[in-house]
Each structure stands twice: as C-alpha cells, then as structure tokens.
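For reference, the structure is listed below as structure tokens.
Here the complex is missing one protein chain, while the rest keep their positions.
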Amino acid sequence: MSEERETRLLMIAPTSNVTPDQLSRTIHAMGERISVKETCYGCLIEGPRDLVRKVRDAARELDPNGIFSKIRAYPLGDPRRCRAHHGTRPGFSQLEMEWNALTNISAGLDASDRGEKVVEPEPKKQLPVTEFKKICEVNQ
Amino acid sequence: MKVFIDPPNSLILFDLIERFGHEPLSTMAALQERVDNIEIDMPPMNVTLDDVIKGLKYAGIEVPSGIRGRLAVWGPLIEEADAAVVMEGAPFSFGCVGCERSNLMVKYLLQRRNIPVLYVTYPEDEEQGKLVVAKVKEFLQGLDKKEAN
Partner (left out) sequence: MAELIKIAQLSCGTEYSSVQYEIEKAARSVGAKIVYPDVSAADINAAVERFGFNPRSPQLKLMIARAVQLADGLYDADAVFIATCFRCAEAALVRNELRRFIQENTRLPVVTYSFTERLKASQLLTRMEALVTIVARKELLAREKQSGLTAGLDSGSSTTKAVVMQDNKIIGKAWMPTGDVVESATSVLEEAMKMAGVELKDLEAIGTTGYGRFTLGKHFNAKLVQEELTVNSKGAVWLADRQRGEATIIDIGGMDNKAITVRDGVPDNFTMGGVCAGASGRFMEMTARRLKIDVSELGNYAVKGNWKNAKMNSYCSVFGIQDLVTTLGEGKSFEDVAAAACHSVAEQVYEQQLQEVDVRHPIIQVGGTSLNAGLVKAIGEVLGEPPIVPENSQFIGAVGGALLSSGFL
C-alpha cells in the first residue's frame, strides 16, 4: 500500500441530492485512517494514497455520477493555500465554474450508463461571403 | 496509460480520465512534488528560479517569465504523456492556466509529440455534456485496445 500523501477534493454536482454534510459523515463512518474536511462543494480527504482512493470509490457509491474528484497539490490546512490567509487563490474561481458544468457532465455519465448513442452534430460553418452579400442586398 | 489533460488543472477531465481507468497527468500532481519538498522555501508553489530557467527549453529569454515557469511545470508532463485530452472553449481557466499564450504553447507541444490527442468542446448543455462523456470514454477505451495490442 502506498504511504505517499494524497489530498483529494470530492465535489458534488449541483444536480445531486447528496449534501456535503452527508458525504463527510459517510466517510467518517467508514472509520478509515484519513482526514476529512467538509467544504461548501463537498469535502477534502487526505491520507495514504491507496486508502484515499479506496475511500473515494466507496463515497462515490452515494451518487456515482454526481460525485467528482481530483487531487490537490497542497495538504489540508496548508497556509500557502488557505483562503483565510490572504483571500482566494485563482484556482477557486475555476472550481466554482467547473462546479456549474458538472450538471452537464453528470447527465453525460448517466446517458453513457444507459448506453445512449450520441450523434455529433455537424459543426456550424461561417456563412459564405456571397450568401452574406445577398442578405445585405435584400435588406438594402 | 498516462493521459495529459488540458486545462491541466481541470476537475472534470481529471475525474473522467480516472473514472475510465487511466492516469491523468495534471498540474496538481506536478505541484504536489514541489510543495512537499521541504528543502525548497519558495511559497506558495515552490516554483523556483531554476524552474523558470529550465523553461528556456520551451521558450526563449524574450518570452515572459510567467510563461517559461508554467512550461517548466507542464513540459515534463507532456513529454511523459501517452495521450492527451484537450477541452477547448473552457470558460474556467484561472490559476495555472491563466495565461493564454502558455495555453496555446501547451496545445502546440502536444501536437508535436505525435501522441493520440482528443479535442472536445466545453459543454454548454446536457446534449453537449453527453457528447463530451461519450467521446472521452470512446477515446480512452481505444487507448486500452491499443495497449492490449
């Protein structure tokens, strides 16, 4: 088992019914040797790498397509990263924006599970100049 | 397989790559090595002068230091990658991906590697979300087959 530190953030999609509190309590209840910190978007977990991944997989069972995760470079409570220390770091805005997009990704995962076939629409092309000219002439 | 993600700090791409059984190569992992190195005291990220100088491998001295520093972090990941997934038009690109010139250079470096690269567009609705997931899944499963061969 890898003892290397892994810090991971778990983020709940806006469409999921799971709450950060529920997620954190579920993880606590697992009784594993990892740290858990509830956040506004889900929670942060930290511990030996393999254990963190095991917990991630188990926690995801609450809502497999509604809970997302990525690793975080900084350990929990690292003052270099802490918002209280001197305001939000740039990555915070990014997380906010990705959180909004999770609705669509969640829907995509559900569709994939259902085996839905997705057809890629033809990309929109720019209007040929000759066509545009005609439109301009009509409107003159 | 090791799959480079662009934006390299994207939660969505990181999650999808792992979910479909591959190893994402991200900024977070590259920075973790640095922030955990107790011998360096260059907070917040421990990107050092040495890093910025190493960035000269990717861009000349006339290129702003912020670009060279970023490329010094990502360059080795791109070199290590077996494949890449690029999400275009992502409105969420702050922090490490805050510099558009650096981001253009990353796409170019990926192109030069001649590895399989999937380009997807940031989804604006559920239909597009389905398309992104389907394409990423298909691409990553294709990599599995390639590996099996």
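So that you can tell them apart, the chains are marked A and B in the order they are listed, and the count of residues begins at 1 in each.
We adopt the following convention: a residue touches a chain if its C-beta (ideal position, glycine included) is under 8 Å from a C-beta of that chain, and two chains touch if they have at least 3 such contacts.
Just so you know, these numbers come straight off a predicted model, no measurement behind them.
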Contact residue for the chain not shown (choose from B:37, B:65, B:111 or B:141): B:65
Subunit A residues touching the omitted chain (full complex): 86-90, 93-94, 96-97, 100
Footprint left on subunit B by the chain that the document does not show: 41-45, 47-49, 51-53, 62-70, 73, 92-101
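Throughout what follows, only the chains that are shown with their structure count from here on.
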Length of the line joining the C-alpha centres of subunit A and subunit B, rounded to whole Å: 16
In the complex, subunit A residues that touch subunit B: 5, 7, 9, 11, 68-75, 78, 80-81, 89-98, 101-109, 111-112, 116, 118, 120
In the complex with subunit A, residue positions of subunit B that touch it: 7, 9-12, 14-16, 18-19, 26-32, 34-36, 43-45, 91-98, 122-135, 137
